[in-house]
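Below: the structure, in structure tokens.
A single protein chain has been omitted; all remaining protein chains appear in their positions.
Let's look at subunit A:
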Amino acid sequence: MKLVMDSLPAILEAGLRYTIPLSVISFIIGIIIAVITALVRISNVKKGSTFTRLLKIIGKAFFSFYVWLFRGTPLIVQMFILFYGLPRLPAPYTVEFGAFSAAVIVFSLNVGAYASETIRAAILSISKGQWEAGYAIGMTHTTVLFRVILPQAARVSLPPLSNSFIGLIKDTSLAFSITIVEMFSVGQQIAARTYEPMVLYCEVAVVYLVFCSILNVGQYYLEKRTSRYIKNT
């Protein structure tokens, strides 16, 4: 018990310094990437001038490639390529990131790839009649999108996006592999020093559980707020 109390401050500090900022920053950037990706991928290539149509086709190919790449390779491999691989490229191509930036980049791009599919599906789930109702009162495509479709799609995608967020919090433990001393690595260090792996790893697990539970509560209230217009809520 004493060990738990003694190690808790260090673990919590790692959580507040790395796990939470890493999760929150990556998630926000990831969602922005996801929305852009989803919008490009659902855009209608049959509409617009020749130039915009060409732009859409290229954009679609680019973002499809991105989603395919990041969904099809392990997170830890992406992290290693970025952090250990890129700095070793031959001279003019060398790219170096700090560990934290590398982690944010990889996590954001991962969230973006997965969440873009969630958001794309949510947008497509809104009925054609909603688009037409917007058009009929004179809205442009963009206005319908932002005033009518996205607010409804946001509600639909809230539960799966919360899942992504929880997944992300847990995945940040992988950042230990690129030298970031987040909660899991702190636990590991103390476990190595004290020979109490069972206690330490369970303690780390509980802290993750607490973080994710806080998120669950947040999701609950957000869902309640955004579902006011649904019958019986």
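We adopt the following convention: a contact is a pair of C-beta atoms (placed from the backbone, for glycine too) under 8 Å apart; a residue touches a chain by one contact, two chains touch by 3 or more; residues count from 1.
As a convention for this text, contacts and distances are computed from a predicted model.
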Point to revise | Protein name as given in UniProt for the chain not displayed, "Helicase Helix-turn-helix domain-containing protein", "Cytochrome D ubiquinol oxidase subunit II", "Amino acid abc transporter, atp-binding protein" or "Electron transfer flavoprotein subunit alpha" | key: "Amino acid abc transporter, atp-binding protein"
Practice item. Can you work out which residue in A:136, A:198 or A:217 touches the chain that's missing from view? Key: A:136
Exercise for review: Pick out which of A:71, A:88, A:147 or A:193 touches the chain that's been left out of the picture.
Suggested key: A:147
Revision key, fill the gap. Omitted-chain footprint on subunit A covers residues 127, 129-130, 132-133, 135-140, 143, 147-148, 151-152, 155, 228-231
